[in-house]
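Below, a portion of the complex is reproduced, with chain positions unchanged.
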């Protein structure tokens, strides 16, 4: 997947340089002899879903001018069991150890996101609902975090401020109501999807009456309201539930029939997946 | 703190551009009139410790060419109570909303780290132990995450591969034992601190006998072993405990008398701090 | 419009450096004394629509550390008559002359695009059709060229490969037909608009039968076929005509009732608008 590599190699290079500081790995430099070859294996230490493995490969290639031998055992999106081998790296020990931490930092963070997403996806299995992420991502890591969400079986919402209109309460207030704000939104042109956030069923009715939104965000509604909302929408807009979503509530929300459940925590609250590098 | 701003402004700019994609905030552009002024407040929605507020300020200044009026109510390191005002922003609504998410993404992530660190620091209060972070940071965010750790009362460990030697088991193996590896490490020069990881008290004895390390990392030792280790070290090296540290175990570890307790989870496993922006 | 400036200042800086080569404007350096102040006016020398004026302002601010006095007489999107004043610049002569060419290169090129777009928009006045641009833009100038199209009254189509699916004949062939290709496209998720290109009315019927596209691109069809296509579509998709569009044909195409007429020449074939800088 070379487009991925074209887009993300500069970031991996910057991450390696961040770790190298004034430009050296002094531990490897002083303690390891040139020409010492080893074989290392990146292993899962708990179950999960893999994401970001290509970033680790890019890191190993960057420090070694492609001289390390890489064998990939698992691909992004694959399920991992504890002790599964993910990647075998063979070659100059100094170079492998210099890139070790950056590779693991990427893979363990992104796999954590994929794993968490997959848990939510599993929780809503059999319903209509897709699990989607938000713009609550970590600065500089958005496209990678959104990639990880897809690897976990989730879907992406907006990538940024440029690719869809999301109308919130303050926009409604500024424009003087739901009808005028939706009228204004149309000016954005034929390529732009329009989403509007509503807090009540009454607001929803006004949106339905207008007809000018592609997606309606049902914010912080209890499942009974969500169910009623879905009924009123009649499939004419995509329905999205947000707010108060966790592993305890997500199934109930999904069973309301909404199309999307958006969860900021997929990307902003992450428990690392335990993945390590072992020398064989 | 202008050095901070000199060092981090480019990253904030990149984060804003990541959000602006092909270069526009189309929601603000189509829905808000030029010249609409508002006052917004960044508020804490739960208790914690603030970190990263200057990044939000940089973001607001960047989108507005310094034309927004910013009033800071809390500084990095300050305790936050739910509903505390953190920052008031007054000016062009379009510009405030365009920078809103990036500002919050920084502050809520870094404050989460500071908050978590502070919890650990509190848990070991009265002991000798400092709480320190690791190199298990998110790519591109290391210096900011380490700043957040300091704001929470923790201390930083190595910043990168260039600023200290950390000898692990594989280096010991490669060099043929603890004595030869410590001899080699000396070559790194007078500016470099040398840390060595030991798994057993026997290994520790060999390090003590050699005398050539500044810090000894006592890896995955139970508190009783840690206590014995501290006793044997006799204050001649800095002692660091790592492995298996959580809120249940940290006090026991600290009471062993170690100088440092390092915790990767401070930076790799983060539960966002709830902070929001409200229009007044 | 500071988001614009945040996004485009680096490009203006690069353009100035491209002109400064090894870093100097030797004509100004050797021929003009420091402290020689002048007033210059950027004037239209023919009729048209203005676009890009903020880029000229950014250039003047960059070379002068904001010490030049700028007075804007016309805004992007305004109609220009020959001899209209656009921008007055007062201050150090050396600095004004060093930025002169870059400012004019931006403004005269982008105004040309706006002007050409406006001519097409005028030609289809009273019809349903909007004039839209394509991805046939000049490398590095896409978002600015698309901005100029909007300033001329046109609409933008896709900004890039990431923000909509455009299905062409080879995708149809690769997927085994219109139905399977539209089925695959659905996987891109709820945020993605799907457009499909058809060459014949038969293909159009298959798309209509499937129902899975937001926009249908009617490629190189004569106006009679376009009219029939619009009839069959019944407003259930957005219709776009492309191919063979010029000032002679555009009205006939528009009268077919299509929603969009896309024209690559708006951005790839440009006759500069004559704009100059005069010293008062």
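Should a chain be cited, it is by its letter among A, B and C, assigned in written order, with residues numbered from 1 in that chain.
Here is the rule we use: contacts are C-beta pairs under 8 Å (C-beta built on N, C-alpha and C of every residue); 3 or more make two chains touch, one makes a residue touch a chain.
None of these values were measured; they are calculated from a predicted model.
Engineer: One sequence, 3 chains in place: how many copies belong to the entire complex?
Structural biologist: This structure file describes a complex of 6 copies of one sequence.
Please note the rule applied: only the chains that are shown with their structure count from here on.
Engineer: So which chain is farthest from chain C, going by the mean of the CA atoms in each chain?
Structural biologist: Checked the centroid distances; the maximum from chain C is B.
Engineer: Could you give the separation in Å between the centres of chain A and chain C, each centre being the mean of its C-alpha atoms?
Structural biologist: 33
Engineer: Would you mind pulling out the distance in Å between where the CA atoms of chain B average out and where those of chain C do?
Structural biologist: Chain B and chain C have C-alpha centres separated by 45 Å.
Engineer: How many angstrom lie between the centres of chain A and chain B, each centre taken as the mean Cα position?
Structural biologist: 22
Engineer: Where in chain A do residues touch at least two different other chains?
Structural biologist: 159, 162-164
Engineer: What does chain B use to touch chain A in their complex?
Structural biologist: 11-12, 14-15, 18-33, 36, 38, 93, 97-98, 101-102, 104-106, 108-109, 135-143, 159-167, 170-171, 174-175, 181, 184-185, 187-188, 192, 264-265, 268-272, 279
Engineer: Which of the residues in chain A end up touching chain C in this complex?
Structural biologist: Listed in rising order, the residues of chain A that touch chain C are 130, 132, 155-159, 162-164, 189-191, 193, 215, 238, 259-260.
Engineer: Spell out the part of chain B that touches chain C in their complex, as residue ranges.
Structural biologist: Within the complex, chain B touches chain C at residues 13, 16-17, 20-25, 62-65, 67, 94-95, 98.
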